[in-house]
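Removed: one protein chain of the complex. Kept in place: all other protein chains.
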Amino acid sequence: MSSGGIKTEPFILNIGPQHPSTHGVFRVKATVDGERVIDAEMVMGYLHRSMEKLAEERTYTQNIPFTDRTDYLSSMSNNLGYCLAVERLAGVDVPARGNAIRVIMAEFQRLSSHSMAIGTFVNDTGAWQTPVMWSLREREYILDLFEMTSGARLTCNYMRIGGVSFDLPKEFEPAARKVLARLKPYLDEMEGMLTENEIFIVRTRNVGVLPQELAINSSASGPMLRGSGVPWDIRKAEPYCGYEKYDFEIPIGYQGDSFDRFLVRLEEMRQSVKIIEQALDGLPGGPHSTQVPLAIRPPKGEVYGRVESPRGELGYYLVSDEGPSPYRFHIRPPALINLSALRAMTVGGTIADAIVVLGSIDIVLGEVDR
Amino acid sequence: MTTLRWTGEQVASVAERLVPGSVSRYDSVACYLKPEKLVQTMEALRTDAETDFVQLTSLCGVDFWDHFEVVYHLQSFVKNQFATVKTEAWDRENTSVPSVVPVWFGAWMQECEAYDLLGIRFEGHPNLHRIFLWEGYPGWPLRKDFLSMPGGLMPGLQEFSGIARRVPPPVKVVE
Amino acid sequence: MSSLVTSNWYDIRDLSNISRDILEGLANVLPHGVVYVLAPVLGFIATFILVVLPSQLIVGVYGERKIIGRVQSRFGPNRVGPFGLVQPIADSIKLMQKEALTPKYADRAIMWLAPIIFVAPCVMLFAVIPFGPRMILANIPVALLYFVAVSSMPVLAAFMAGWSANNKYSLFGAIRIISMAVSYEVPLVLGLLGIVLFTQTLSLQDMVEWQRHYHIWLIAAEPVAFVLYFIGVGVELNRTPTDIAEAESEIVAGYLTEYSGMKWGLFYGMDIGYALAAAAFGSTVFLGGWSMFGLDHWVPPWMIIIGKTHLFYFLFIWTRGTLPRLRIDQLMSFAWKFMLPVALFNLLVIATERMIWVQNDLADGIVYVFAAVNIVLALAALVFWSRFLGYRPENTPKKPRMVREAGGYVPLPTGKETR
Partner (left out) sequence: MEGFGPTFGFYAMSALTLVSAGGVMLSRNLLHAVLFLIVTFIGVAGFYILLSAEFIALAQIIIYVGAISVLVLFAVLLTPRAGRDNGETKMALPGIFLAVCLAAVLAFVINDTNWATVATSPELTASSLGEALLDAWALPFEMASVLLTAALVGAIMLVRTPEEEAEDALR
């Protein structure tokens, strides 16, 4: 004490599993020195349901509802990724109308997921529920569209191997255009409220900086990677469902902090609106799906199919042994892998920063734990 | 413009050029690397200008009854290319392959996951632990013989019943 | 009906005059029995206005929830009673029925004492607020000092609550609320000191009279003091954007983490009570109190002050519904680097003006000149000092960079500094 200044003693703070801003049952064992985080250890698995083992016992079609329940905030994208992987494995073609419907649904899913992500992220910075309520309001309209087409709001189970399960109803297109017309002022409103908000900026600027090298090396994907300045979007890099036909841009951040990730998500929503408008304008006729046997038996082999889900690269690695069910079913969960860099991003900041960083990663515990 | 997915042959030829003697075999999709030269070859694949596989996208293990495969999906952003690399482990009791965490930090969580669910030990991993299940969970759930383990359909029945019968430890009073 | 139109609306007791007048007027035109039925009804209404309305807690709880609901594009409470008005009562009944848990290793005595100590000063604070020319419970000459002194007590209660619960989150809340209170008391009191310099009194009643006499509110005469008061009191009351001590998303509920049932309910209710007390004090000092440019001859003064209090309180609710939360180190540096120098500058300006005023024996109209000068100086000081501290909003990019093709790396921008 005499010459060493104030001697402090670090102690362990358990953030979670029951905590308002861990977005589920996630736990961070943070070693803190006062307000400063000096170490962070992730503990997860509270929601582990062993989806991969369960999927080995069911047919390829029966597995589609499982994918809904991994990332329950973007079930359409999950269905899409899985169906694409199986189609690639079995060599099934999808009709043009089916592809366009898939694009519309996946982009609506991105809109709803990103609006939720931004809302909860701002909630984590301490806004008293207002942005999350606004986000939920807009998300409700999108979920209404899902209910109109698939009959379910959250776990849609809409995509099928070879297309989609139902054709779009007649009322869908005017309703979708109405929702898009609502979304544009909402995005402007959110942008005005948050990007001009000095408190929000000081809370997120230079917080949780993920350098470009670390982002690449730690397998980050999606807005995490783009926020760090890597223009990588599977929709552009390896287009699926005819994404090459649509005109859109990839937003990338400046230095990889939480604010950049927020900006990227906000701009991606604008781009999604643009894509949906193009898809609705050029919606082709014809069948929405090809006939595929219910117990499809793909040839022996393996495939890694991937899509750009709202959280990043969602990959499905399937190994087939010519049986009716996959021999191996592996999900590459973007939320789990984006968490890899959590320790590097939180250590050195305060507890409040750690919460903001966790919010900016946008994890869904159903996908992290599976 | 779409991603160039390398065949196993292409990967094998490059890997053989970079690190001679590293490839054990290859097929149409994947190149099988020898475990003892795995880390060296991966490092070469990451840094070489032609391959430039800067990111390990996905890592998972597959149980083939007699052996395990660990599958690495690599991708390059600049060249927009994608490759599948595999390595094999034949020992069912002490399954182990080298860890690629020194090459790609992103392998950390995925190797823990493969260890947790398949029981593949990644030698050289800084902190290999079960991330989803608890330490001491009987068996490895994603192994194909998990359900036919001793004890019938209830996996690890003895351990489970033992846990259930155990008296909870008395609460330690901290003064 | 004569006393309905009078200039002596000075007292709550006037309500009884109204009812008497109304009843007498009715007795002339209606049969006797009706008046006897009407009298208890009127009595009930009067009681409602006198007892329920001034028990501002319920109004505060309901209003806050309803306004926040509208801000967040939802309805707010609308189930219990008409327009959900009985919701706060239902909530308090629920809270009373809940078990008030005490953790095993908590410091039981202090944990029980903390809510009680938290409640008492809130009731004491309202004693010095003037609700009318003669409607003041304790017209003590050092009322401003009394207010500052008493309002420093709940911080201790909150500290006791946080420390005694034996919970790490509570401890964080306790440390945070104490450091916040220590930091923000200084600029707040310095801001109020400027008011005292101008009005030459510490009595709240005299301040209202001063504002009546010069026909100017002190918010116009000393805008910096108002800003300092609003921010400082918002910090001490734990209102968003500075609710760091009970930051829900970070430290669960701060010092209230282990509290439940009515023990928690006391904290929650008194939070709003303190906010209302601060709003009443602020509207007395800065917004003219019960005076309203002559309107107080026509409307009961207590109505004016209650209206102003709720207007002030609405500002708290508004910021709560709009702004995210600051970080503790940012809050501390804001207090010491920004607010303290501005407060000292404000004090210097006010002292100079007071000196000019007294030594040259100027007329009353000089107050308006001072007000104009102060507003200009306040804006100048805020802008200059924030720029001096490195506040550059134009350097923050508002849009991400856009790329058309995937692949490759985009180098980070250099040169232009992004904060």
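For clarity, chains are labelled A, B and C in written order, and residue numbers in each chain start from 1.
Note that in this section a residue touches a chain if its C-beta (ideal position, glycine included) is under 8 Å from a C-beta of that chain, and two chains touch if they have at least 3 such contacts.
This structure is a prediction, so every number in the text was calculated from the model and none was measured.
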Q: Looking beyond the chains shown, say which of C:80, C:110 or C:347 touches the absent one.
A: C:110
Q. Considering the whole complex, which of C:61, C:125, C:181 or C:306 touches the chain not shown?
A. C:181
Q.
One chain isn't shown here. Among C:23, C:85, C:140 or C:351, which residue touches it?
A. C:140
Q: Could you tell which one of C:61, C:129, C:202 or C:224 touches the chain left off the display?
A: C:202
(Q) Even though one chain is hidden, which residues of chain C still touch it in the full complex? (A) 107, 110, 140-142, 145-146, 148-150, 152-153, 155-156, 159-160, 163, 174-175, 178-179, 181-182, 185, 202
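In the analysis below, only the chains that are shown with their structure count from here on.
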Q | Which of A-C and A-B has more C-beta pairs touching across its chains | A | A-C
Q) Chain with the smallest distance from its CA centroid to the overall CA centroid? A) A
**Q.** Centre distance in Å when chain A and chain C are each reduced to the mean of their C-alpha atoms
**A.** 42
Q. So how far apart, in whole Å, are chain A and chain B when each is placed at the average of its C-alpha atoms?
A. 24
Q. Where does chain A touch two or more other chains at once, residue-wise?
A. 230, 232, 236-237
Q | Multi-chain contact sites of chain C, meaning residues that touch two or more partners | A | 405-409
Q: Please name which positions on chain B make contact with chain A in the complex.
A: 1-3, 29-30, 54-58, 60, 62-63, 71, 73, 77, 80, 82, 84, 104-110, 113, 117, 130-134, 141-142, 146
Q.
Residue numbers of chain C touching chain A in their complex, please.
A. 68, 71-74, 168-169, 172, 240-241, 243, 247-252, 320-330, 393, 396-413, 418-419
**Q.** In the complex with chain B, residue positions of chain A that touch it
**A.** 42, 44-45, 48, 50, 52-53, 214, 216-221, 230, 232, 236-239, 244, 301-302, 304, 306, 313, 315, 317, 319, 327-328, 330, 332, 336-337, 339-341, 369-370
